[in-house]
Each structure stands twice: as structure tokens, then as C-alpha cells.
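The complex is shown incomplete by one protein chain, all other protein chains being positioned as in the whole.
A, B and C label the chains in the order they appear, each numbered from 1.
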Amino acid sequence: MTFTDLPPYDGDDKPHDECGVFGMYSPQPLDLAWLTYLGIFALQHRGQEAAGIAVSDGDKFHVEKDLGLVTQVFDERRLDSVRLANARVSIGHVRYSTTGSNLRFNAQPLTTRTNKGILGLAHNGNFVNAREVRNQMLMEGALFATTNDSEVMLNLIARESHMDLVEATAGAMQQLRGGYACVLMSRTALIGFRDPNGVRPLVIGQRDGPDGAYVIASEPCALFAVGARLLRDVLPGELVWVDHDGLHSLMVNPSRPTPCSFEWIYFARSDSRLDNVDTHESRIRMGEQLAREFPVSADIVVPVPDSGMGAAIGYARESGIPFDYGLYKNPFAGRTFLAPTQEARDLKVKMKLSPTSAVRGKRVVLIDDSIVRGTTSRQIVNLLREAGATEVHFRVSSPPIKHPCFYGIDTAARKELVASTHSIEQIRELIGADSLKFISERGLREAVSGPGLCLACFNGEYPAGTPLLGDVDKLALEV
Amino acid sequence: MTFTDLPPYDGDDKPHDECGVFGMYSPQPLDLAWLTYLGIFALQHRGQEAAGIAVSDGDKFHVEKDLGLVTQVFDERRLDSVRLANARVSIGHVRYSTTGSNLRFNAQPLTTRTNKGILGLAHNGNFVNAREVRNQMLMEGALFATTNDSEVMLNLIARESHMDLVEATAGAMQQLRGGYACVLMSRTALIGFRDPNGVRPLVIGQRDGPDGAYVIASEPCALFAVGARLLRDVLPGELVWVDHDGLHSLMVNPSRPTPCSFEWIYFARSDSRLDNVDTHESRIRMGEQLAREFPVSADIVVPVPDSGMGAAIGYARESGIPFDYGLYKNPFAGRTFLAPTQEARDLKVKMKLSPTSAVRGKRVVLIDDSIVRGTTSRQIVNLLREAGATEVHFRVSSPPIKHPCFYGIDTAARKELVASTHSIEQIRELIGADSLKFISERGLREAVSGPGLCLACFNGEYPAGTPLLGDVDKLALEV
Amino acid sequence: MTFTDLPPYDGDDKPHDECGVFGMYSPQPLDLAWLTYLGIFALQHRGQEAAGIAVSDGDKFHVEKDLGLVTQVFDERRLDSVRLANARVSIGHVRYSTTGSNLRFNAQPLTTRTNKGILGLAHNGNFVNAREVRNQMLMEGALFATTNDSEVMLNLIARESHMDLVEATAGAMQQLRGGYACVLMSRTALIGFRDPNGVRPLVIGQRDGPDGAYVIASEPCALFAVGARLLRDVLPGELVWVDHDGLHSLMVNPSRPTPCSFEWIYFARSDSRLDNVDTHESRIRMGEQLAREFPVSADIVVPVPDSGMGAAIGYARESGIPFDYGLYKNPFAGRTFLAPTQEARDLKVKMKLSPTSAVRGKRVVLIDDSIVRGTTSRQIVNLLREAGATEVHFRVSSPPIKHPCFYGIDTAARKELVASTHSIEQIRELIGADSLKFISERGLREAVSGPGLCLACFNGEYPAGTPLLGDVDKLALEV
Partner (left out) sequence: MTFTDLPPYDGDDKPHDECGVFGMYSPQPLDLAWLTYLGIFALQHRGQEAAGIAVSDGDKFHVEKDLGLVTQVFDERRLDSVRLANARVSIGHVRYSTTGSNLRFNAQPLTTRTNKGILGLAHNGNFVNAREVRNQMLMEGALFATTNDSEVMLNLIARESHMDLVEATAGAMQQLRGGYACVLMSRTALIGFRDPNGVRPLVIGQRDGPDGAYVIASEPCALFAVGARLLRDVLPGELVWVDHDGLHSLMVNPSRPTPCSFEWIYFARSDSRLDNVDTHESRIRMGEQLAREFPVSADIVVPVPDSGMGAAIGYARESGIPFDYGLYKNPFAGRTFLAPTQEARDLKVKMKLSPTSAVRGKRVVLIDDSIVRGTTSRQIVNLLREAGATEVHFRVSSPPIKHPCFYGIDTAARKELVASTHSIEQIRELIGADSLKFISERGLREAVSGPGLCLACFNGEYPAGTPLLGDVDKLALEV
């Protein structure tokens, strides 16, 4: 087990999603190894640290996982090693770790042997009471091979030796609180379930044609990648399963729906529709809302590529100020770029983003989706000024992030959140903008206009509770 | 020496530039290994198949090169292995091979021992008479370790044992015809030279501050990456060299300037300025020109990301039709994506580009920079229609490509060039667009409005001649 | 987790030991990562499929393990990753798997979090009732991440949450039957224990000098490798532990000592002394005994290198027939040699062993330590005849192997054991020797003359019992 030292994603001051999950069940033989590869490749934006695939044909059960991008972990040989001629069920996972522990043995799917046979679990999100449950089980004699929340879930399922797999999983859902979306496979069934508030997304799809295979995934793009169409979202608190009898549903513990607002602000791909709200459209509305809330006299609207694109188009439309491509983004920038010194680390932003001639002599409205630490924002503003921008008006399509997320988003530690320790005016000064405005919470709600939203990182109201322990920084589970 | 089988860059039907070159000379000790790494990283878009760096301190001469991206070839350990405490001169190279022979031993810089000491050469472009010169030298007893044009250049230089390095290089320039831009280093000097027509670009920069190191590179972005500002372009037919006495120039064989138009259409980064013409601005003008030449009634203007961006903004501005982000581009798509079958190969475009909700129910003006084979274009049009676009009007910011390039661009074989065998109407039908229009040659000239342009791939007029042999397909040099 | 396909050790028809174990406890800071590397390197002959090291300083607990030789798994970087400045306790392991399942996740040390803190276990041998105990624990809700016997042991230890670690380990020893020798570490203590019959070896040593660190290992050579001298063997059924108070002992369940005879015949290094019997000396005595039991008229005595060396020297001494080096052994032969076809597989022996001129025209007494399948023996006899040997008299320093080992030795499946299905005369004919003789059981006992011996693979008398299940071939634990 290697404690690796992958640097954080380069030149990037964004919240990071924990994971993407994917599962398939096919009544007829399909190349599920290959399809699962496509599915998690489409979810790569949700996690770049590790990738894994498990496949079963009802008898054999293969799993491969490792640190790295999907295309790094899976070459032909390694994909072959999970391929089964009569594959029936599979799951896949891409991971971004919240706790900074890029342990190889924490890569998912997590597989284990239990009294319900061999099981594989892939999850997105966090259980806020995992630590208490885990400590209790340790006292009762359980072993934990990993520090992964998934293992707590699997232990809860295994403990109920008198229940069948669906019952035991529903029982485990009732004991673990938090924001999560999971896929679970046995040799013969695929299960998907989502937390009571639906904080983390999960959708169901089905392939047309003879196999009619079912797919469960974090976002619709993963369905499309395998030739499936979107059936519907898994509902908050719902458990669905697929076996030889088809698709079944059980409402386990539904509560008030509060899906994570950051899925629309930044995480989800702009071709995704979650809980019946389109991401691209909501981003354009965020930009329009920003333009209404915080108009400014300027010459061009420039997105921070690529995440500010939708809001910039919206801002330009509502304000009438021309949209322009003022920042070139080097498509080869990424985590493998070397940066041995501090000076070099500053170079990272410069090697990734470079102003075009569009900004020279212009008053620029710069649109980004969020500000976490503010370091990158300052460098971007600086780059624009060096390239001849006369004014830089910064507009952000999310409210200030002041609180940590306990539901699977890595927002940086609270003390690093610039908005939790600085006023907006102080941040403006810090990043060197001529003006700085964040969309209002109300404006964000209206732009998404969905079923309710989790805004905990903005306002500290946690719909699924917080860890019980006084010290919430000690989420890492230790013996 | 491994004959590798890297697939062509995935889901991509673009012309490919052969290479990017970079060189530095510093009168004071600088970490040239690191700076050259930054320089070729900024040029990565010009070649993704191989990368290399050579460094000398006046005595030692280190070189590292291999197949792969800059960040794949150079990890810390390998960059260290070319690092020299008192580095004085360095060159670097990124490569895209024209002939499909991704040979490791063809990676550059090419280094050799000659009567002028050890030399390193990195080149971009092609010598159209390399084969004849090579065969002549073989008959005279020369050895060729590679099939690389660079080795012909080096043999010509070495043969003139009575001349110094600058004289011999100027002599070699006079014997080799074509489109090329090269950097050449000895242990104590850096040389840069550009073909008589300036087909391939080359610029000179200098770092501010105490070292005042000189930089020669394919594009200005590589200068900025190492903290240098742009001094000027190397002129067509000019040879410049830098040694302990500073920067010198020799006009060897200048001719009518006809830089490659594709640098402005597609190759050069949108933050580059070549031969005094800004690429981003010229792309916006191409879009405006297209809108004037071929207006259409539509709802949104959508770029094929990222290369259609500038022209799409221009088209939207001139036409008044709203710009929108109608195609999501997966930033993780790239050459390492597995695609074992034909069906899977079709998936490649789908895994790379995905329509957003913006196109649903809309008449779309789709802007791309070029069409080579047309295969990708057809898939994109199809994706848009499946996503609900009611009309797709395809606009291309380059004229139809009908002729091969002999100056270092890989445009596909002539019979694969869809425009050399099909009428525009036939292409329109093939790709399934409602209308298809290419910018006129005159329109392109006006949009670039530079010093003259090579338009050979559009009109077959080759300013620097063609290979002498009847069969131009046999460019590969064989014994 | 990669299901690898390492071929069995090439050109080798030997029984294979399951593992080598190693542990250290130092009252003063020592570079235990490095010393453990040395220790398991010295034990490499006991297992070539996987290697691992765990180190703790009382707080941090690092572990690295992977498939491969010690020197393949541990390069500088990876050894550094388990290095701790104030290391106090460590264990290491080399593995040869009995069941053919070269799973990466079965590599040891196995580490887990329990109510006794984090624990690491490395074991050599087999528990014959592991399957029943495992199935019972599964029914009670336990998870098993691996198919490793060690995990059963750790579950038994964890289950006794009211006991301390030493008590719980002693309790687990009483529930698991078989032949085994284990080292177990917590953050602050090292434990070693050996099965009631002492089937598998385990020795204790101590470093001279200021640190006085204790070492527990499978063979004395591992003690010498880290600068320790041999204190004594761990006794059959004994549990020893080392903590800040020094070395302690607990006799848990001693029984009649019957150490594995194959340690002296073949496994243990010829510089090892186990249970007070020197291996090299006992091998010479085996050869002398063979010469007395089965004399023959011949010209030279030739060992199959290297394992027949000791017995060949003994045979030559007792018989007066000159010893000679008649078979050259290629030191580069090993598992990485390619052998795509059956013809090529035959080549493996030929590429490993080659007759010297010594055998030409000679009557050869060929000495080997054992015959398992007989395939290699036939090839060696054939090689000698082709090289001009006029007679080949095969002498084997172990009795015929007729029964499988359940205590950690991989002897091949019973039906592959040539001596379980053929008479000695039939084997002689099969391998093409002029005569074939095996040492008698009594002769072997006298040559070793130790405290009793396990001879189960020769006579089917299993001192520590056999698996309870009817089908002993299904030792692999499955859910």
C-alpha cells in the first residue's frame, strides 16, 4: 500500500467532488468491462485520483483498481483482466479523496466476502456518523482493512446475517446519516441507493435494443456513454435494485429533498440534467441573475475557462456586453506538470491560463463559478492586468463559501476558505479586482429553481446533520 | 528502438503540425533544463508524440528524449538527468510525425558528433529535396542512423569541415529547399534559422533582468513561459545566432514571405502573435468574414470546441445571432482512451463532444476551423440532430483543403482529403448539414492581412517547390 | 487487485515453501525498514512471489507490499516510504502461494485495524481448519477482504475484545490447527509463535551492541543478515513477545515436536541450523547414507545444482567415487524467461542446466534432493546421455513423495506426484535412468537425527491433522 504524494489538481482552486459511481445489470451477456470503462470515463470530471471496475458473471468476480485516471489505470491488458464472456453485473468508480489520504487501498470498488457472498461497493459522499458506528463495531470484534466509509457500510450489511441483501442494505441506510449515493453489486444483482435528502445525485437509465440493460450512475452523461437513455433520478431515500426479475424500488427513508447546489454551479457536466434541472441552462440563468444583481459598465465579458463559460454567456446576454475568449486554456495543463519550487507553483496558473489579445485596453467582466482560497483568482486578475486590461470586474456565480461540506465535497479546511475569514471587500482587495460580487443565495435558488437545495457551505445549515464529535476536523477514522 | 503503435490523436480530424522548437542561450548560469521544459510544455499543442531536451554547459552535453507528452517524458528524475549547474545553451522539441513512423530514434533533438564538436538540432517542417541530398550523400559513403530530415541537415553541416559552424549552417540552408524552422546548438552557441519563405514560424525573445538570456521558439507563448518578452520574428531566410558576444544575424536566402496560413486558422495558440498578426483577432475576423460571405437565418452560433471558438465569436458578432456553448468537450478525452473496435472508434467523438441543452429545438450555426476527412464533422452534425437541433448550418473558417502540404503539415493523404474528391455540395450531403460554406481564399487573406500567405493546401501553389520525384507519396526516405 | 499470471518457477520441479517471516523490535531507534529489507532478502529462497514490510514507531504504521522479488518490490523510493526515523517494531514477509492464487491483495504482511489497534501479521504455513473457522465467522457477520489464512487469525484475535493482545493471540493459537510460524506486530510490540508440533521453523536472535534489538525469523541466515546472533529456536507451541520490558515467553499448546523434514532436505539454506541440526551437515549425511544404502559402480558423482550439492559431496566421500561438476547451471535462468510453446517449455531445463565435458564417456551417479513430478528429472537424464554419459544412476536424498502437504508446502496435487501413482521401477523407466534409488525413511531420520520429524508427504502420517472436509483439494476458501 503506497502512500502516494500526488499534488492537488494543478492551478485549480475549486471545490472537488468526492467521486463518481456507475453500475450495470444486463439480462444478456454484454461486454460490461468495456461499458463500465466508458461509463466511468464519462464521469472522470468527478474524481481523478483513482479508478476501479468490478465485473461478475454470476460465478467469477473480477476487480481492478488503482491510483490514476481511468485511462492510466486501464490499458488493454488490465481491462482484459476484468473482462468476462458472460458478464451480468458490474460497477465502477472514480475517486477524489476528501481527506488527503490518497491510499491505494482506499481505491474503490471495495470488495469483500460476506455471508451474502462476495460484494462490491462504490460510493460517493460521506456518512457523518461513520466514525461512531465504526468504533462501536471495532469494540464488537470487527476488522477494518481500510479507512474507507464503504467498509463501515459493508460491515453493517454483513452483520445482519439473517436478512437478505436488499433488506440488510436498507437496514444499513437507516443507521448511517449523511449525503451519499452508492452502487452495490453481488454476483447476481445491482443495487443503487441515495441518501434521504438526495444530497448526492444518482440516476437510472436503460439501453434500448435486445439486452435492455439497466444502468445506475452519478450523472446522465454516463448513461449516454453506454448507449442508455435516462429513465429518472433515484429519489432521495430510495433504494433500487436490478436482478433477473428487472428493476425494483424500495423507499427506505425519504426526507426533504436538498440536493447539493454545487452540482449545478460547477460539478456536473454542462450536458447533465439532475433532478429535472438542466445544468447548462441553470448556469446561464446564474449569469443573467448576476448581471441583474451586479451590473457594471465594461467592454467584454470573459469566462474563466471552462467552468465560467455558462455564466459568462448569461451575463453577456443579460448585460449586452460582448462575450469574448480572453483567457486561453492550455489543454495539456494537468496534475503531471512539474513544479518543484514556489516560483514554479505560481507558474502553474501561468502555464494553464494565458490572456489573449482580446483583453488589451479593455474593461473586463471576469466570470468564475466560485472562489475557495482566492489564490488562483488573484493570479488571473494579475495576468489580465499585465496583458493590458484597464479594469477587472470579478463576478462569481456562487455565494461566498464559508462552511465546510460534510457530504463529500472537498472545499478546503475552514481556515483556508477565504470567505470565512475575510469580508467581500477584503477579498476584492486581496485578489486585486476593481469590483467583486457574488450571486445572492436567493438568486442562486431562482437560477436553479429545483426541488430545494443544500446551501450548507454558504449558510451553514446542514440538512443531513454534522458529525457528532466536537472536533469536526477529525473526520479521518483512526483506531 | 521500438516501432510504436500510438493511434492518431483521438476523435480529431485536424491537420497536424509537425513540431515545436525551442532554444535558449544564457550568458549567466540558469536552470535551462527547467526553463526548456516550460518552453516545450507551452508548445505542446504543436506535437504530442515525442519530446526532448538537450543542455550543455560548454563542456558536458546532456540529452533526453522519448515518445510521449512533455509531462510523460520528463518526470523529476529524468529532468534532473539533463540538468547542469552551469548550463549555457539548450534546445527542446515536441514532435508530431508526418510520415506515420513514430520511431523512438526519430525523436528530437537529434545529437551527433562532428568535426564542429557535438551538435544538437531540432526542426519543424520539411525539406522537399531531402531525399535527393540524402541519396547523394549515401553514395559518397555517409551513414544515416535515422530517417529524420534533421540528419541530412547535420551531414551537410559536418561535410563542410573547412567552414565554421555558422558558415556551414548557412551553406546547408542553401542546399535544402522547403518550409522549415530550426534551432541548432553546439556546446557554446545557439543558432536559429527559418526557410526563405518563412513558411514555418520562429520568434526571438529575451528575458529581462540580470541574465538577459535569449530565447528562440516556434511561438511567443514559449517565450512568455520562461519570462521572456518578444523581440521580433526571425525573418524568412534569416539565420540568427547567440554566443558570448550576444545576438547576431545573417540574411542567407530571403525570398517572398509566405507564412503558412494554417498557423492563424488553427495551429498557433490563440495568445500568439506571429509575423505581427494576432491569432485570436484574425480568427474573430475570419468568423466575421464568414458571416458576411455566408449569412444564414438561425438561433444560435456554436463553436466546435476549442478550435472554432474565435471564429464563432466573430460570426455571432457580425450576424447578431447569439453565441452559445452547445458542445461540451470532455477535458479528459485524449489519445490514451481505449477504442478496440470500429463501434468504439465512433464512440471516441461521442466521448469527447457532447451536446448541451442549448441546441434543443434550435437552428444552429456550427463553426469549425477546417474539414479534412469529414468523418468527425458528420458525427458532430449527427450528435446535434440527436440532441434536438432543428437545422445545422456548417461554417468553416478555412477554404476546402485539396492538396497535401510538403512543408511539415500532416493533412492526411490526398485521397483522404474529402475536398479533393468531392464537391462542397457532396460534402454537405456526406456530413448531413443543412448548409455548408467555407471561407473564400480572398476572405481568409483579408482576415489575416499579413505579409502574404502560403495557401498551397487550398490552391496547390507551392511557394517553396515540391519534391522532385514523380511520386510525391514516397516522401519516406528508404535505402 | 490484479490477478496475475506469473508462471511457476521455471525449469523447477521442486516442492515450494510457502513463506519466510521476519520481525524486529528495537528499544532504540534503528533503521528497521532497511534491516527488514535485509532480513527478507536473506529469506528470498523461501518465497519469490510477493514481498512486504511493515514498520511502526509507536504512532505511525507504514506498510508496503507487492508481487515480485524483494529487490523488485523495494527500490529506494519504496523502501523510503516505509522508513520511520524512530522505528521501534517491524515485520517482513516473502511469499510463495500454495493455492496458485497469486493475488496482490493476498500479499503480506496483512494489516488491519482492530480494537487492539492496528495490527500486522505475516505467516508461514497453513491452518488445516481455517475454512471451518472462517465460515463460522462469516455466518456471524464478519467480512473477509482476502482469501488469506492470516485474516482468519486476525479475526480470531479481534473478536476477543476483552483480552489483551498476547492473551487473544494465545487464544487464537488454540483454535487454529496446522503447521505454522507467525510474526505479529502492534504499534508497540512484536509477537512470534509456532505451531504445537513446530512443523514450520522460527528462531530468535539478538543484535550485539547498544540497541540489543530482538529478531524473530524463519531461519538464522536472516538474523545474521541484520547483525544478530542466534539465541534459540522458538519452541513448538510457544508464543514469544518483545516489548519495552524485553523478551517474554508463554508455552501455549506444546505437543510432540515434528519439524518438517524438507527443511533439511531442501528448503533451508545450507548455512542454516534449525532445531539444533545443521542443514549442510545433515545433507552430507544424507548423501553418505544413500551411498551406504545404494552403492553403485561408477566414475563420477554429479549433483543437480545447487540443491543436490551437499548430498553429492556426502555420496562421493562415502563411496570414494570422484565428485565432479557435471551440470552447469545458468545463473540467469529464472521465472522471467519466455517460453511460449511446449517445445520452448522443454527448452527451459536446457537453458538452465547444461552438461559439462566431465560426463563424457562416464558412468554418472546423479544426486538430487527430491523428485516431484519427474519431468525435470527425465530431461536432466536425457541431457547427460546426449552429452555422452554411458550410465546414469539416479540417487535421491528424500524418500518418494506420495502425499500432499497440508502445512504450507506446495508439493503439487496428489495426482501429479509421480511416486503416488508409479512404482520406483516405473519412475526409473519414465526418467530413463539406469538405476533409481531413494533414501529410506529410516536413513533420512538418522541423517537428520533431530527431535522427531514430520514425514507426512512420504508416509501420510499427519502429526497436526488434516482438513476436516472430505475433499482436501478444496483448501481454497470461498464464499
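The rule is short, and it goes like this: a contact is a pair of C-beta atoms (placed from the backbone, for glycine too) under 8 Å apart; a residue touches a chain by one contact, two chains touch by 3 or more.
Quick caveat: nothing in here was measured; it's all calculated off a predicted structure.
Chemist: Missing chain touches which shown chains?
Modeler: B, C
Chemist: Out of C:123, C:273, C:362 or C:378, point to the residue that touches the absent chain in the complete complex.
Modeler: Missing-chain contact among the listed residues: C:273.
Chemist: Out of C:84, C:118, C:291 or C:313, which is the one that touches the chain we can't see?
Modeler: C:313
Chemist: Pick from C:29, C:322, C:388 or C:460: which residue touches the chain that isn't shown?
Modeler: Counting the whole complex, the residue in contact with the absent chain is C:322.
Chemist: Decide which residue listed in B:155, B:258 or B:376 touches the omitted chain of the complex.
Modeler: B:155
Chemist: Please give every residue of subunit B in contact with the chain that is not shown.
Modeler: 1-3, 62-65, 78, 81, 111-115, 117-118, 138-145, 147, 151, 154-155, 158-161, 479
Chemist: I need the residue numbers on subunit C that touch the omitted chain, in ascending order.
Modeler: 34, 37-38, 41-42, 44-45, 48, 69-72, 74-76, 79, 221, 224-225, 269-271, 273, 278, 280-281, 306, 309-310, 313, 316-317, 322-325, 328-332, 334, 336-338, 340, 344, 347, 350-351, 354-358
As a working rule, only the chains that are shown with their structure count from here on.
Chemist: In graph terms, with chains as vertices and touches as edges, which category applies: line, ring, star, complete, or other?
Modeler: Per interface graph, the chains form a line.
Chemist: Give me the ID of the chain with the smallest distance between its Cα centroid and the all-protein Cα centroid.
Modeler: Checking distances from each chain centre to the full centroid gives A.
Chemist: For the two copies subunit B and subunit C, what is the rotation angle that overlays their Cα atoms, in steps of 5 degrees?
Modeler: Between subunit B and subunit C, the superposition angle is 180 degrees.
Chemist: Roughly how many whole angstrom separate the Cα centroids of subunit A and subunit C?
Modeler: Using C-alpha averages as centres, the distance is 48 Å.
Chemist: On a C-alpha centroid basis, what's the spacing between subunit B and subunit C, in Å?
Modeler: One centre to the other, that is 60 Å.
Chemist: Counting in whole Å, what is the centre-to-centre distance of subunit A and subunit B, each centre being its mean C-alpha position?
Modeler: One centre to the other, that is 36 Å.
Chemist: Residues of subunit C that touch two or more other chains: which are they?
Modeler: none
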